[in-house]
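Left out: one protein chain. Kept in place: all the others.
Right, chain A next:
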């Protein structure tokens, strides 16, 4: 269309030209400023009552385990042997409070922790879509790739925060209810408390890393729908299904490919020497899940029509 065909008066054009020349110079994207979106994401996640409730539940697990063990060992007897599912941390708690941290992680890792991650990851994009805030973020413009990266970064931060909440609660409860001293490893050797605490930190890191595959899976599911509740339910439902499949002996051929399969390998840190086999397999499997579902989430989110 030529200039002559448009209908704006000359006066209108003039003001427009001035505006256009005045604006762009002062408005450039800055690399540091783009981090603002990540900070904003964290606020959105952690200021939500739901998030705080999830963290409170996680903090409550060590309290319950600690009190139960304390009552049962009150008369000097020991806790019944482990049920075979998790590592044998439970009977050591009455000798050393630090073991409450390991026992609590072993107790929350199969369901409580991943459920919390599933809720946060599943809601991340779909929740914004269902309230309509997604369209305003995109026209801000957040940028689809940048928004998705910020979302995944906030999910990973929540993985670390959730794990730390369990560990810190367990340490506080364990140290106040039980004696603390040298640590007897699963392999029978005894190491000083400082060594035990370092191993505890490594275990916390491994547990948090165990959740990055599920985080990516939840993020992908979250890009598929405009219903936050639906995405959360689907992610948690999938987690439960996979955990069940992971425990059916007849399906053992499938199990090495399921993301929770090597989760409890973190217990191998409590041996001397440490057996790295399962730990490495777990981290590799999480990386594969993160790559596959992260790419799928990006492919979906960068092309989808935002109609909510």
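General observations
Please note the rule applied: a residue touches a chain if its C-beta (ideal position, glycine included) is under 8 Å from a C-beta of that chain, and two chains touch if they have at least 3 such contacts; residues count from 1.
FYI, contacts and distances are computed from a predicted model.
The chain not displayed here is annotated in its UniProt record as "ABC transporter ATP-binding protein", chosen from "Branched-chain amino acid transport system permease protein", "ABC transporter ATP-binding protein", "Acyl carrier protein" or "Transketolase subunit A".
The residue from A:44, A:177 or A:287 that touches the chain not shown here is A:44.
Although one chain is not drawn, the whole complex shows that of A:88, A:197, A:274 or A:306 it is A:306 that touches it. Where chain A meets the chain that is not shown, the touching residues are 1-3, 5-9, 11-13, 15-20, 23-24, 27-30, 33-34, 36-37, 39-40, 43-44, 47-49, 131-133, 135-143, 146-147, 303, 305-307.
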